[in-house]
Every structure is written in C-alpha cells, then in structure tokens.
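All remarks here apply to the structure that follows.
Missing here: one protein chain of the complex. Every other protein chain is in place.
For clarity, chains are labelled A and B in written order, and residue numbers in each chain start from 1.
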Amino acid sequence: MAAITNFFSKKRLSLRQQDARIAWWLVAPCLIVIMGVTLWPILSSFILSFFNAPTGINQSRTFVGLANYIEMFTDKSFWETIGRTLYFTLASVVLNMALGLGIAQLIQSHPWGWKFIRFSLIIPWAVPTIVNGAMWRWIYSGDFGALNGMLMQLGLIKHYIPWLTLPNMAMPLVILADTWHTMPLIALILQAALAAIPEELDEAAAVDGANTWQRFSKIRLPFLRPAILVALIIRTVEAFRVFDIVYIITSGGPASKTITITFLTYLYSFPYGKQGIGAALSIIISIIVLIFAMVYIRVLYRPEENQ
Amino acid sequence: MKQYRKFIRKIILLLFSIPVILFIFLPILWLLFASLSTQAELFTIPPHWIPQHPTLQNYLDIFFPSLSASTVPRTFAVSLLNSIKIASAVTVICIVIGSLAAYALVRIPFKFNRSIQLGILATRMIPEVSLILPLFVIASSLQLINKPIVLIITYLSFSLPYAIWMMIAFFQTVPVELEEAARLDGCTRLGILFRVVMPISVPGLVSTAMFVFLLAWDEFFYALIFTSTLASKTVPVAIAEFVGRYSVNITGMMAGGILAALPPMILAFAFQRYIVSGMTAGAVKG
Partner (left out) sequence: MRNMNKIFVAVIAIILVFSVVGCGPAKSNVATIHILTQDQAGMKPAEIDQIARDFEALNPDIKVVMEYVGYDAIHDKVVTGMAATPPAYDASMVDVIWPDEFIKNGYLLDVTSRITPEMKSGIFPASWNGVTRNGKIYGMPWLMDVKYFMYNKDILAKAGFNAPPKTWEELMTQAQAIKTQGLAEFPITWSWNQKEGVVCDYTVLLYGNGGTFLDASGKPAFNNEKGVQVLTWMKKSIDDGLTNPSAISSDESAVETDFLAGKSAFAVNWLNQYADSNKPDMSQIVGQVAIAPMPVFAAGQAAGIVSSSVDGSSSFAIMATTPNPDQVWKFLTYLTSNEVQTKFSAEMLPIWQADFQGDALTKLLAATPTNPVTVPAFLGQFPYANERPTVPYYNEASAALQLAIQEALTGIKTPQQALDEAAAKWVDLAK
C-alpha cells in the first residue's frame, strides 16, 4: 500500500523508489509490445485449446474441457510425432554441441588460417532457412543430387540413391541440413567463451602435470558452463519447434517419418481445420520446451560462478 | 626440436581444419555454381562441379525481367527490398526499446524484476504457429494485412524477447563502478545508459542487431500467412514460390538463394569484429 501511495505522491521519493519508477518506464514499451504480440495471442490459444474450434465461420465453438488434450494423448500418431521430435532435438543438439565444441577448440588451437575458419562460420549462419532447405533438397536429390554425384565420383556408390525416400535416412539427412545452418552459431559462442579463459590457468595446470582431458574437464568446462547453457537452450528450443526446414525438404515424407510436432500443429490448425487441437498441441509444445529449459538451468546455472 | 613439434602440431591441426572448411564451403559453393548454370547443365551425370557454360541469365532474370520470364523472378527483386526494409525496422525497434528494458532489468532492482526476466525468457518457448491465428484476427481488424508493418509488429513477438535476453547478458558485463562514478557526477539513469553503458556495449549491441536482423530475415511462416501482395512479400516466401505446383525453375531458385543470403552476409562481414567480441562478452556471462 505504502508503495502505491508513494508512487503517486508528490513527496520527494527516495533514490531507490525513484529508480523503481524509472525502471517501470523503461520496461513499459517492451512489456506493452510483448503483451500485444505474444501474451494476448498465447492466452487466446490457451483458451481455444479447451474448445472444439472448427474453422467454419458458421459453426460455433463449444467448450469441451480437456477433450482436445485427451484426443491427442490417446492418439498413437501423436506419441510417434513426439518421439520423432525428441529424436530430432536430441540428435540435433548432440551434433551441434559436438561439432560446435570441436570447431571452437580447433579455432582456439590457432591452426593456419584460424581467422579464416572463424570468418567462414558466418556464411552458413547467414543463409536463410528456406534457402538452406531448398539447397539441401537438391543436394540430396535422387536424380541429380550433388551428394549422389560426389559419392559416385568417389566410387562409394554404383547407382544414385533416392536418399529422401528411405524411411530411416530422411530424418538424419534433414538433421544434417539443419546442422549446417545452426552449428556455426554454437561454434562461435563456444569459441568466444574458450577465448576468454585466462591462458595462465591452462599453462599452470599443464606445468602441474594435468593431462589434456583433466585440463579440459577441470579448467575449461567450468569456464564454458554458462556458454554451454546458452547454446543448449538456444538449440533445444529451436530444434524442438522445427518446422520450416522439414516443410521445404521433405514436406513430412516419406510415410510421415519427418513430421515433427510443430508440423502436426500446423496440419491440425490449417489443413485439417481443427484449431482447438492445434491450440492444444501448441500449448503442449510450449510446456515441453519450458521443461527442457528449466532442467538445463537447474543443472548448469551456477550464478555464483559468474560474479 | 620445439620448432619441429610445433610444426607437426600445425600439420595435425590442418588435417582437422580441412574437413571443417569443406563442410562449410561445399554446399554453398555448389549453390553458387548451380546458380550460374543452365538447367540442362545442372542435370548432367556425372555432375559438372564447375559449369562449363556459365551464365548470368538467372541473375539477369531477377534484375532485368523480360516479359517472357515467369513472374517469380520478376517479383524477387521487390521482395529483397521488402525484406531489407522489414528486417531493418525490426532491428531498430528491438535495439531501441529492448536496450531500455534490458538496462532496467540488469541494473535497477524493483519488484517483479526477476519475474519479468523469466517471463521474457519463457516467451521464447512459444511456437510461432500457436500465435498466428489470434495475431491474424487482430491484424486484420486493424486493417494491417498485406502491409509490411504487420510483419514488423508480429516479428517483434520472437525478436524482442531474444534481443532483451542478449542485451541483458551484455549489460551485465559493464562494470558497476563506472556507472557509480557517472552517477556521482550527476548523470541520470538514462544519461548513464546512453553515455556510459551503451558506448561500452557497442559490440554487444551490434551482435544483438545482427541476430535480430537474421531472425527477421529468416522468418517464413508469418510472412506466408500475413502477406500475399507483391508490395509486402518477403524473400523466404519468394524463394518458396520458386517451387511451384507444376513446374520449377531450379537454377532461378539457386540464384535467388544466393541473393537472399547476400545482405545478411555482407552485414556480418562488415561487423565481424564486433560480432566476435560481442559474443565473447555474451557467452561468458550467459
């Protein structure tokens, strides 16, 4: 109560109160924008997820409680899609982190032309997702693709292989294509963190007889932890919601083997015209991603080490 | 002896560097060469890695449309301009209002500070597809459909939280002592932000700007649903339209792809120094 009266009173405010007031003014434009373009829409999606919401303008929406959620939870293809999305997420995160850390470490070891490598990483990052998808779709093409051409010239295959028609290959290939575009950012973040580690520490450890692994796990890893947290969250959130690149490369095929959960949400929301289910799915996605982020933060976030 | 070992080490590192360079460059070089080929040459088996009859026709179609070319390349140049305008506007808005919020969240302790920070982080988790219908209804009641402004506003839904989040990380690296000194000199909070914090954080701001620009440049789904006139289409939509229902202009699409990647690449190269140092600051603090 006192805070509120103070806020409106003409009395001279303490420095702290003045500060708080300024803070609200500074945050206000962002809060207004976020409420308008994110909070309000997600709230209406949340409400919609409890309704049977056909796309027809002559059909009224009826409250169905948890029916949309139950319909999904009892649908085998929903769980298959969740599994597939987790597969994409896990593989993409592991691949990104492994390659990212490897390349970061390589750059940090200053091979010939390391500045050039670091500079080059910007290229795949700057290629838009849609372009990236279209490019890899043609690289993988079973009739003319560069991948087939290269493997054939290297003598590794005798006939062109229709890669994207193989149920077990399509997803890994989409993941590879996605990794080409996303990994450079991870590598740049991790490399920046590696570069910030004081060299003396490393050298001191080497003098003390620590081997390479010990130096990595005991010295570099703790320093890298915040950067790894950032990279993990960025990658997991993006990978779990993947849509554009699948849409362009495979459009869900073969035999739905590349349909991810966001793709399913799109299918229900627009082509199938069941927006209640679409809304329920989007809420499920948000919750799963939030859980991921919370787990990472619990495991990796050690604020005291930052201070 | 030491020299010798150092040399061996460099050789081993080189062996690791080569696959990395190949992985980065092979796809994009193939894209570049494909965009310089004729459709017929692209389809030869075994492939001609370097076109024997290079042609600029695909690029000429985009910039100097003849009437016989299909509409897609003709509209591409316009979409490039649209994308540049939209992505720049999103970037400027995000940096301006985002930096104000980020500064307040980092430096000023006030009620709900922590909740707001977490709330902003949480909005990053929401999939675009779940916002699109409510946003469409709002946008059309404001008569904004098919205007570039609708994309600028809706793109804030994913870029603004990202920008705030990044700038929080950068502002945290500014030593508090500097601010206190400025404060003693009589600077207001805003004065501190603009005269002390921002100048030190330039690398961070530039990398944030790059991120936001790329996010906006990359966006596909909102643009697909919210716009359909030539005056408002963006590059990703134009690229997707090269893939027609009935026929496809593959080499044209490749040329479009190269052009679509150029503006962000040029920006990235121009500000490379800042991005690397900005990332150092951001990555360490997380």
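FYI, contacts are C-beta pairs under 8 Å (C-beta built on N, C-alpha and C of every residue); 3 or more make two chains touch, one makes a residue touch a chain.
In this text, all values refer to a predicted model and were calculated from it rather than measured experimentally.
Chemist: For the chain that is not shown, enumerate the shown chains it touches in the whole assembly.
Modeler: Looking at the entire complex, the absent chain's contacts are A, B.
Chemist: Out of B:F136, B:W165, B:F213 or B:F271, point to the residue that touches the absent chain in the complete complex.
Modeler: B:F136
Chemist: Which one touches the absent chain: A:A20, A:V131 or A:L164?
Modeler: The single option touching the absent chain is A:L164.
Chemist: Name, in rising order, the residues on chain B that touch the hidden chain in the full complex.
Modeler: On the side of chain B, residues 38-40, 43, 67, 70-72, 93, 96-97, 100, 132-133, 136-137, 140-147, 149, 152-153, 188-191, 194, 224-225, 228-230, 240-241, 243-248, 250 touch the unshown chain.
Chemist: I need the residue numbers on chain A that touch the omitted chain, in ascending order.
Modeler: 22, 25-26, 29, 54-59, 141-144, 159, 162, 164-167, 250-256, 267, 270-273
Criterion: only the chains that are shown with their structure count from here on.
Chemist: Where the CA atoms of chain A average out and where those of chain B average out, how many Å apart are those spots?
Modeler: The separation of the two C-alpha centroids amounts to 15 Å.
Chemist: Quick check: in the complex, which residue numbers of chain A touch chain B?
Modeler: Residues 3, 16, 19-20, 22-24, 26-27, 29-31, 33-34, 36-42, 44-45, 103, 106, 109-114, 117-131, 134-136, 138-139, 143-144, 146, 149, 152-153, 160, 180, 184, 188-190, 192-193, 195-196, 223, 226-227, 229-230, 237, 241, 243-244, 248, 262, 265-266, 269, 275, 278-279, 281-283, 285-286, 289-290, 293, 301, 306 of chain A touch chain B in their complex.
Chemist: In their shared complex, at which residues does chain B touch chain A?
Modeler: Where chain B meets chain A, its residues are 10, 13-14, 16-17, 20-21, 23-25, 27-28, 30-31, 34, 42-43, 45-47, 97-98, 100-101, 103-105, 108-111, 113, 116, 119-135, 138, 153-154, 156-157, 160-161, 164, 169, 172, 189-190, 214, 217-218, 220-221, 235-236, 239-240, 242-243, 250, 253-254, 256-257, 260-261, 264-265, 268-269, 272, 275-276, 279-280, 282-286.
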